[in-house]
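Only one protein chain is missing from this complex, and each of the others stays in its spot.
For clarity, chains are labelled A and B in written order, and residue numbers in each chain start from 1.
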Amino acid sequence: MTYDVPDTGEEFLTESDAAEGYPLWEVFVRQRRGLSHVHSGSLHAPDAETALQAARDVYTRRQEGASIWVVPSTSISAFEPEAALDFYEASGKEYRHATYYQIPDEVGQM
Amino acid sequence: MSAAAPIDPEARFQSIVDAEDKIEPTDWMPEGYRKTLIRQIAQHAHSEVIGMQPEGNWISRAPTLRRKAILMAKVQDEAGHGLYLYSAAETLGVSRDEMFDLLHRGKHKYSSIFNYPTLTWADMGAIGWLVDGAAITNQVMLTRCSYGPYARAMVRICREESFHQRQGYEILLTLCRGTHEQQEMAQDAVNRWWWPSLMMFGPSDSESSHTEQSMAWKIKRVSNDDLRQEFVDMTVPQAEFLGVSLPDPDLAWNPERNHYDFGAIDWDEFWAVVKGDGPLNRERIEHKVKAWEDNAWVREAAVAHGAKKRRETAA
Partner (left out) sequence: MPPTTRSQTKWARCEMSEVSIVTISGPPQGAPSIELDPHVAYLLRLADDNLVLAQRLGEWISRGPDLEEDIALGNIGLDHLGVARNLLTHAGEVEGAGRDEDELAMKRTERQYLNLVLCEQPNGDFAQTMARQLFIDAWQVPLWEELSESTNETLAGIAQKAVKEARYHLRHSATWVVRLGDGTSESHGRMQAAVDRLWRYTGEAFLGDDVDEEMMARGIGVEPTLLRPRWLETVTGVLEEATLEAPEDDYIRAGGRLGYHTEHLGHLLAEMQWMQRTYPGATW
């Protein structure tokens, strides 16, 4: 359900006295054989066992046969594409791409 | 391709948005965009969670086992939707516990519609038909929101929403074809939920200070007034089919506009409810806070146990 909640002009606060809760876990689900695990979202749980149970309830709706991975969010190392400009030398490496090579039609799919 | 010249991050941000591409969590974004999104997504999530209360009120008294099962499943869906949305908001750097805290202290709002009581079984029908109907009107728009995690959460929510409105309409259809008492029950519920449903779309855009900026950032894609009109046009024929009247003497088809004209909304009621003086604002928050505080010992135990296990494994 989506609702437009109007701004009543109150100061938006990001500070709060909320105590530390459960850690955050990222959830990866493989819906069925032949597919790969896909990032589905996140949830809070005190440990891996609960995270798995919760992920099953929330992200697979109790589907039989779905494979679930849960990973503490803090364990994930990430690389972001905007860093690519520094990371890769973009020129001169076309031979790494299959389209560089011409294969005669007689050879068939490759 | 040679090394790129330094790009102005704000220009780059806006060009991604203008191209109908998605902003992802690690992209640079204006602070206003981030704050507006946190508030909008969090309040959307809070709406799902608070919304469990009015419907949860009738689970123990559902008139048949089938209706009980459907209602339980619907409310569970709403909890799940809240969860997806909190997760999306967390990618912007706020924790779920912080968002709950802001809700509990009244600093965050939720949709005004949930401050009304569910007095009869027919309210389950009216809520499913009108409130979910209003939500659906908004939903497709939000799947096209510029912020990736929010748009993706909305796609997931849309996929799961399909039965929510239908089951509400089916409840009312059964009542309207039932006994005289059931028909009266249905009409009474519609009388109480119609105007609050129209108010869900928020104030007229001329009153809303944020609409223009939200449109530029593609957080909002259609104006409040346009969404409200779309909802009315869709719903009036559905009411006619049910055989219920809508409590608006000014409701009439306008062939020149090709839309339904409808009466003036009582904005005093709307603002009172938004500011916390509706029929159930205090109780909704008290209920939420009680559940949270009464069970604090459970969460503390889970954290303590988790810590013990980690120490044991490490040893």
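By definition in this document, a residue touches a chain if its C-beta (ideal position, glycine included) is under 8 Å from a C-beta of that chain, and two chains touch if they have at least 3 such contacts.
Remember, predicted model here, so these are calculated numbers, not experimental data.
Among the displayed chains, contact with the absent chain in the complete complex occurs for A, B.
Only one of the listed residues, B:Arg12, B:Lys275 or B:Lys308, touches the absent chain: B:Lys308. Taking the complete complex into account, B:Leu83 is the one of B:Ile41, B:Leu83 or B:Ile157 that touches the chain left out.
Although one chain is not drawn, its touching partners on subunit B can still be listed: residues 49, 52-53, 56, 59-69, 72-73, 75-76, 79-80, 82-83, 86, 121, 171, 174-175, 178-179, 181-182, 287-288, 290-291, 294-295, 297-302, 304-305, 308. Where subunit A meets the missing chain, the touching residues are 22, 43-46, 49-50, 53-54, 57-58, 62, 64.
Assume only the chains that are shown with their structure count from here on.
In this assembly, the C-alpha centroid of subunit A lies 25 Å from the C-alpha centroid of subunit B. In the complex of the two chains, the subunit A residues touching subunit B come out as 1-8, 10, 12-14, 16-22, 24, 41-44, 46-47, 50, 57-58, 61, 78, 80, 82, 85, 90-91. Within the complex, the subunit B residues that touch subunit A are 1, 3-4, 26-27, 35, 38-40, 43-44, 47-48, 51, 78, 80-81, 83-84, 87-88, 90, 94-98, 100-102, 105, 107, 109-113, 131-132, 134-135, 138-139, 142, 153-154, 156-157, 160-161, 164, 200-203, 208-210, 220, 224, 227, 274-275, 299, 302-303, 305-306, 309.
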